[in-house]
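Below is one structure, written out as structure tokens; the observations come after it.
What you see is the complex with one protein chain gone and the rest in place.
By written order: A and B. Residues from 1 in each chain.
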Amino acid sequence: MTVALETRNLVKRFGGLVATDDVSIAFQKGVRYALIGPNGAGKTTLINLLTGVLRPTGGAVILEGADITGMAPHRRVQNGLARTFQINQLFPEMTPLQTVGLAVSERQGHGREWWRLAGGKREVIDEAAAILERFGLTDVMGAETKVLPYGKQRLLEIAVAIACRPRVLLLDEPAAGVPEEERHEILDIVGGLPDDVTILLIEHDMDLVFSFAQRIAVLVNGGLFMEGAAKDIAADPRVREVYLGEGGHG
Amino acid sequence: MTDIAAAAAVPQISPAADARLMLAAAARWRWWEFAVWIAALAAIVVFPRNLLLLNEIAILALFALSLDLILGFAGIVSLGHAAFFGVGAYAAGLLGKFGYGDPFLGLAAAAAVAAVLGFATSFLLLRGSDLTRLMVTLGIALMLLELANREAWLTGGADGLQGVTIGPVLGLFDFDLSGRTAYLYSLGVLFVLFLLARRIIHSPFGLSLRAVKQNPLRARAIGISVAVRLVAIYTLSAAFAGVAGALSAQTTQYVSLEVFDFIRSADVMLVLVLGGVGYLYGGIFGALIFKLMQDYLSAITPQYWQFWIGLVLVILVLAGRERIGAQLTRLFAPLLRWRRA
Partner (left out) sequence: MQGSALLLRMRGLQRLNEVSTSKIPKEPASRMVTILFDGIAYGMLLFILACGLSVTLGLMNFVNLAHGAFALAGGYITATLMNRAGFSFFLCLPIAFLFSALIGVALERTLYRHLYDRSHLDQVLFTIGIVFMTVSAVDYTMGSGQQMINIPTVLRGRIDLLGGSIGVYRLFIIVICGLLTLLLQLALVRTRFGSRLRAAVDDPRVARGLGVNVNLVFAVTFAIGSGLAGLGGALGAEVLGMDPTFPVKFMIYFLIVVTVGGASSITGAFFASLLLGIADVAGKYYVPKAGAFIIYAIMVLVLIWRPQGLFVKGATR
């Protein structure tokens, strides 16, 4: 097994608050992980450190063997690390087609082409259309994102990340705010990604977590509480206490 | 899969074909766009006495278009865009003064000088809030104003740059007193640069600019280097503004210190806002409205027309620029959407 993404002694302080407390963890290539922990445990912060949105106070982030601690966020994406945000981060006045098309065209290296009309490259369009179809967004692909219902926006949030064709995908509560019956659908699409894609899912809904994840990491107060196979974690009484004690809601 | 024409005949062939059509439609020329340019050309015959004014409108339109590139498409607020207009004007003016009066040479030089300045100063705008950007752009324009004032041996200082002689356009058409050549020349340059701008904003690069403007966090998260895109568009915008300055210097054969003025930067912002930000024609419509308003108002109250401009601005903002824009778009939507069957 090779390590896809790794942190070494990662620390992030906000003033006096230690949001990430000496976290060292390795994510194996092609494995589906869940990252769980009570509200405020530092899950989003960890993702922000991994993707370069935040600079760590200390420690290192290693992507496929290369130290990317100081690398700019967009370079990390180009190196195969994509994410979704807990709160949708979309382009309100662009259509899903433009949004996904842009992500695809950036990945294929056409982003700086100013002399060509957008939509002229067949390979970009075909791939974007396929992704939109997979997420059931085809019928709204021409509408401005800001007028879409929340559920569709949430799907688009994930579709954009997948359009980056990541080798490591970080999903920050992708199912949050999505109606019960559609949640599994979302995770099914994500689960249908190629087997060599490493996925880290943050999720509060334990049913989803256990149906999705092979391994689970538990974060408490910024520190890595434990990490192991899903069934071991499920059986561990300490985890139940820590996690379910504080917020076992969905 | 079929080609675009065939797909158009039989819609709904596949999502991909649909998508292609949809994207192509965004960049398609509308009938009213043709109308705008035909009207601009027809103005020569219709208003033969107002060609000097028309020339000013064309130049101001280009200047405002350059601002639209950064404000409307990349979200950079600038209170010092006159800096680029000014260096462009001085570049072309000085060339003309020292015997290199070929108009296109002047334009090229102006674009180059302004682009270099734009490129160099763009890095100062990458960090910081709107306010910092306002101050930095304003500061740079003011520095240039001070510099031009001080280096009077070169710029003529407060007296302005005199003795600018510009050769005939393409070696054929002399600049005449009626302003006919001047207007045609400025309009031609405006049109060519407009085409370029239109192409760019409908390109993948242009799309990425909009993404950067609407949500830089997400733009980065799909692998876009926000800084590089901003530097690129700022440099381009500076070059456009420089060309506008050069046109002004060449067609009036004079450059004064006020090319760098705060008022000029403020005016161009106002022009763009009058015409509407972010759809490329705002600069053209705005320049038309602004110049006509200025012409009309200063005929009534020669000293104080600025008051009315201020009032328009205040009302425009209070009433909600965007809301007005949306209303107008809705009003004209049936017209705008009309196209050949």
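Assume a contact is a pair of C-beta atoms (placed from the backbone, for glycine too) under 8 Å apart; a residue touches a chain by one contact, two chains touch by 3 or more.
For clarity, every value in this text was computed on a predicted model and none was experimentally measured.
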| item | value |
| --- | --- |
| Touched by the hidden chain, restricted to displayed chains | B |
| Options B:143, B:192, B:292 or B:326, residue touching the unrepresented chain | B:143 |
| Residue, one of B:47, B:98 or B:307, that touches the chain absent here | B:307 |
| On chain B, residues whose C-beta touches the chain left out of the figure | 56, 60, 71, 77, 79, 124, 127-132, 134-136, 138-140, 142-143, 145-147, 149-150, 257-258, 261-264, 266-267, 269-270, 273, 294, 298, 302-307, 309-314, 316-318, 321 |
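Keep in mind that, in the parts below, only the chains that are shown with their structure count from here on.
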| item | value |
| --- | --- |
| Intercentroid distance (Cα basis), chain B paired with chain A, Å | 41 |
| List of chain B residues in touch with chain A within their complex | 14-16, 18-20, 22-24, 26-27, 199-200, 202-208, 210-211, 214-215, 217-226, 228, 232 |
| Contact set on chain A toward chain B in their complex | 51, 53, 72-75, 77-78, 82-83, 85, 89-95, 97-99, 101-103, 105-107, 110-119, 122, 125-126, 128-130, 132-133, 138, 141-142, 160-161, 163-164 |
